[in-house]
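Note that this complex is displayed minus one protein chain, with the remaining chains in position.
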Amino acid sequence: MKANALKQKIADGVNCVGGWVAIPNPFAAEIYAAQGWDSVTIDMQHGSSDINDVVPVLQAIQSSSQATPLVRVPWNDPGHIMRVLDAGAMGIICPMINTKAEAEALVRAGRYPPMGERSFGPFRASQYGADYWQKANEEVLLLAMIETRAGVNNLDEILAVKGISGVYVGPSDLSLSLGKPPTLDPTDKEVLAAIDTIVKTTRKHGLIAGVHTDGPVTALRRYEAGFQLCVLLNDVRLLAVAAQQVVNEVRGKGPAAKAKTY
Amino acid sequence: MKANALKQKIADGVNCVGGWVAIPNPFAAEIYAAQGWDSVTIDMQHGSSDINDVVPVLQAIQSSSQATPLVRVPWNDPGHIMRVLDAGAMGIICPMINTKAEAEALVRAGRYPPMGERSFGPFRASQYGADYWQKANEEVLLLAMIETRAGVNNLDEILAVKGISGVYVGPSDLSLSLGKPPTLDPTDKEVLAAIDTIVKTTRKHGLIAGVHTDGPVTALRRYEAGFQLCVLLNDVRLLAVAAQQVVNEVRGKGPAAKAKTY
Amino acid sequence: MKANALKQKIADGVNCVGGWVAIPNPFAAEIYAAQGWDSVTIDMQHGSSDINDVVPVLQAIQSSSQATPLVRVPWNDPGHIMRVLDAGAMGIICPMINTKAEAEALVRAGRYPPMGERSFGPFRASQYGADYWQKANEEVLLLAMIETRAGVNNLDEILAVKGISGVYVGPSDLSLSLGKPPTLDPTDKEVLAAIDTIVKTTRKHGLIAGVHTDGPVTALRRYEAGFQLCVLLNDVRLLAVAAQQVVNEVRGKGPAAKAKTY
Amino acid sequence: MKANALKQKIADGVNCVGGWVAIPNPFAAEIYAAQGWDSVTIDMQHGSSDINDVVPVLQAIQSSSQATPLVRVPWNDPGHIMRVLDAGAMGIICPMINTKAEAEALVRAGRYPPMGERSFGPFRASQYGADYWQKANEEVLLLAMIETRAGVNNLDEILAVKGISGVYVGPSDLSLSLGKPPTLDPTDKEVLAAIDTIVKTTRKHGLIAGVHTDGPVTALRRYEAGFQLCVLLNDVRLLAVAAQQVVNEVRGKGPAAKAKTY
Amino acid sequence: MKANALKQKIADGVNCVGGWVAIPNPFAAEIYAAQGWDSVTIDMQHGSSDINDVVPVLQAIQSSSQATPLVRVPWNDPGHIMRVLDAGAMGIICPMINTKAEAEALVRAGRYPPMGERSFGPFRASQYGADYWQKANEEVLLLAMIETRAGVNNLDEILAVKGISGVYVGPSDLSLSLGKPPTLDPTDKEVLAAIDTIVKTTRKHGLIAGVHTDGPVTALRRYEAGFQLCVLLNDVRLLAVAAQQVVNEVRGKGPAAKAKTY
Partner (left out) sequence: MKANALKQKIADGVNCVGGWVAIPNPFAAEIYAAQGWDSVTIDMQHGSSDINDVVPVLQAIQSSSQATPLVRVPWNDPGHIMRVLDAGAMGIICPMINTKAEAEALVRAGRYPPMGERSFGPFRASQYGADYWQKANEEVLLLAMIETRAGVNNLDEILAVKGISGVYVGPSDLSLSLGKPPTLDPTDKEVLAAIDTIVKTTRKHGLIAGVHTDGPVTALRRYEAGFQLCVLLNDVRLLAVAAQQVVNEVRGKGPAAKAKTY
């Protein structure tokens, strides 16, 4: 089976840079994916992609890029998890893993027997090799999103579930769960302490620590804290910011309509 | 009929800022369109949009923005021109108008009788008012792309065709036509002279002068030269540049995979 | 080859009732088509259907209905005409046939040699029988839209073109062409006289006379005048009218928001 | 945050009129939505819409109408509920809420902490304002479908769950659950008594009572009984009825094929 | 209600031949379905079809074929099961039924009251007749996939659940569950014994026994063992094998690129 390059790079100590696709369009995804990411994640949770979008977007990513393709599923649901793995995702980012039981459910859906109960039928993943069924449990990443107070409290138990590859921190939900405003760059002490706990505990378990950020500055701080995979906004936010910026550069020089705050 | 805001702003002397949609996805288009543009053009020529993409993308643009929606058609073809106008485009940008005859064909397709031969059936454009059939010839913009040596040579004749609202310059094609490398920011004297001729001749006719640019710096130069509508790259290029930039900001600080030159 | 039921009914003197699909959605089309029409026409001209919509909508129509499937193409263009016939349309309604030359072009695209130059590859039409290539020229209807003053003036010549099956009148465009407001139920004398001329001339040639109407009342008048196929609005207008009606029936009885004139 | 107009109107005593979209097509939805509804619900349960349809249909509704957009989810499932809210639905109609536990699950998925566990990422809902995360719990409607004997029996408990905004009655399922034929206009005493219990109990709790009907006559009866939101058939049924009606008006006057009972 | 032809044929002792659609494209499905199958199953589990694909693919199958349309759902989830039945599937193949409780859940979702809790709204299935709600529980097939050691162990209990129509064996998953390599033509004794147990137990219960195979040779063996429905690969595998075969027939005769093992 083709090795999971992201897993290998993390093992090699690379600070991995993640892309994030919220625009379910293969043409945009192909060009976006080619910009140098270590991984590109298709977001089915806070985005409008269904499984019939995931297939062409995965093809697009793989046709232009060596980035490891991941999918954030809408929910911890076997129907979603098994299908996106069959479709060729090399890893799952699963929202809202708050308990050991939820982590076990993720493993049941994401791992072949005897570790789990994933059903066999890798309709696109078969391209990774005839031994996919033997190696997938090892190569495919299952990242549990730790994004609530409960998740942090139960972290040791969650990480002890065999088959979990690591965590992915959602700072906005974590902030909300702790009673703070949602933000990708939290400055609240309690939230920061929770993030710190997560990365330290995860690394102590020898597992992967990933995190969502609002861009390079925050990401660099997270790498220093021990995170190994940082995602830098998503495609649609990058596009909106870039568009607003060029409009503003021109508007400053002449009269024109104002940008809607949207 | 609802007035064409872009037409009005240009008449009022506003330096209009144009967006350009190559990603045929309504979610992306809705957010992109909301960033403060005076017009947003859906590109069917150097993009993959068909008419069945144009409808939802127009809806998306109109649901988030007051920008005037335009469409660049794939070719000077009545089937395309009439359908995108019916779908609610407030203007057409038509490639490769090189002769008076081609300008006349554009008018035939884009204007109702007696000025032209546009067929009646504004399936979405009817939202602009019950008098659409009476006012559309006045409100809808027909912009002829001047992008070849022939187009420049025949410009006076082209602009004299009743029903043509103005021009839109494609600097890359114009450069190629003059035997120079394609670029959105030409420095070649002959190309610059041709662009200058176009804007001066067009303004002399009292018509609209629009131009494609590679971003704010070039656009500001074009406004000074007399252009009234400048487009600042397209969405997919903005996205690619923005993505590469954030990747590079992080890569500079640690070891990682290099961006593919794509 | 499966016979064209619409053609047969018209030959048998049936007043044929036509449906008209502007909503390119197979679920809606399947239910709409099942309501008792003699023909259902997919409208690619004043609608947003592309060829990749036409295939599933044709399947939907054929799965629920015995209505003869027709397509109105966006323009008199071989690329459109040949593809929708290959896709299984049993007839073409072609906009804006104003001259003998345009009628000849329609026949070239819509008829196999030696009558025309249609290319062979009936990717769905092959379902009609192994002898499709031998019978299609006879069974497939080519209806020329007569909807301009020129079309009326050249009608005899147009109808004399071998391979043309008949005409389809577009009253809105015909009105516009004669300098009158577009309407599906014209009361203007000149327009009515033109319509009368069309139906009489067409029947004199022994060809089929079809017409677009705004509903049953006008349609019944047209049958009396000699038309053999009347279309009763389209699906989206029927839906809008029906929706407005039920809203109004409830609104009359209590306070509520008013319907937007759209 | 933009206020929920439907909620406000109900508070103001308006008899709200609801539209219902089963045709997942943005062009049809845009025109349908413009006909004067107070709310328009996209039906994902007894319809073929997936989340990738919901986004463009929401855009279409919002581009032509001030109606409050709601979504009926396929099932009481966090993956569906969270995504359609993120996509901009201003309320959820959730099928088959039969117990307090099911109502609590609905609230967990549909409300942000601390009331629920909704994940933060309003990819389109962010258009409602920067304070969406603070106000959404108040503005977004969560309507529990009461459509079984168990649901009626447990109604008090269900309505006592904090975060539930009201109920929506499905008369067909309620009839079936009580052993009667499914109908939108039940005349069976037991069913009518159950509906009466639901509306009275709901209003007693100060919550919203909505109901599905077969059209204006039944709706007017329901308003009198205390319902505040009545839906009048759905788009595809309205279309089928309207189509059958015009066909019949013409068929009565001449020989023709009969409508298939479909 | 239209009878379920597959059910009838099995009752009549026909060895039923099943098709399997993994390519969610209506054009391909229409032609594939016409090749003589007794049933055609749309695979939503190990395929990329969402519910919005299922509708047009069902229409395509039904427009060209008398084969009974089935759907394999992604998971034992009411949202999926109810919607594909509403869409017109005449039966469900449900993955991973390992326990009596899972079988009961399948029946709850797939059967109308009082047997189950299926919600009423057969948006396409209503085409089967006005008495669909009365007969569907009898005519619609619910086939439980038995594909794990637990499923085999609990088979008697599973089959005793009222409303289950029979089983469908997934040999690959069954092999994996028993610790063997996944294959559609197992030769392992333990796997073969399990398959034998399944078919015998199922037939003893008087229920339907179906099985996935790798083609005619294995299928004929399975019929002999008592299976009544055998599926012969899926469309995409058939296509790949056929393509490779024709390429190889030509390559043997001249130099050329080698086929990628994919």
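Couple of notes before you dig in:
To keep things simple, chains are lettered A, B, C, D and E as they appear, and every chain counts its residues starting from 1.
Keep this in mind: contacts are C-beta pairs under 8 Å (C-beta built on N, C-alpha and C of every residue); 3 or more make two chains touch, one makes a residue touch a chain.
Nothing here was measured: the structure is a model prediction, and the numbers come from that model.
In the full assembly, the chain not pictured is in contact with A, B, C, E, by the touch criterion defined above. Touch with the chain omitted from the figure is made, among A:P56, A:G129, A:G163 or A:P181, by A:P56. Between the chain not shown and the residues C:R83, C:H212, C:R237 or C:R251, the one that touches is C:R83.
On the side of chain A, touch with the chain left out of the figure occurs at residues 26-27, 30, 34, 55-56, 59-60, 62-64, 123-124, 127. Where chain C meets the omitted chain, the residues involved are 50-52, 54-55, 77-80, 82-83, 86-87, 112-114, 117, 119-123, 126-127, 130, 133. Although one chain is hidden here, its contacts on chain B can still be listed: residues 22, 24, 45-50, 52-53, 74-75, 77, 80, 95-96, 147-148, 170, 172-173, 176-177, 179, 181-182, 236, 261-262.
Criterion: only the chains that are shown with their structure count from here on.
Path length between chain C and chain E in the touching-chain graph (shortest route): 1.
One copy, chain B, sits rotated relative to the other, chain C; on C-alpha atoms the angle is 120 degrees to the nearest 5. As for how the two copies chain A and chain B face one another, over half of their interface residue numbers coincide. Overall, the chain located most centrally, as judged by its C-alpha mean against the mean of all protein C-alpha atoms, is D. Once the centre of each chain is set as its mean CA position, chain C and chain D turn out to be 37 Å apart. Distance from the chain B centre to the chain D centre is 41 Å, each centre being the mean of its Cα atoms.
Computed centre separation for the pair chain D/chain E is 34 angstrom, with centres defined by C-alpha atoms.
Touching two or more other chains at once are residues 50, 52, 55, 77, 80, 123, 127 of chain E. If each chain is drawn as a node and touching chains are joined, the picture fits none of the line, ring, star or complete shapes.
Shown are all chain pairs that touch, namely A-B, A-D, A-E, B-C, B-D, C-D, C-E, D-E.
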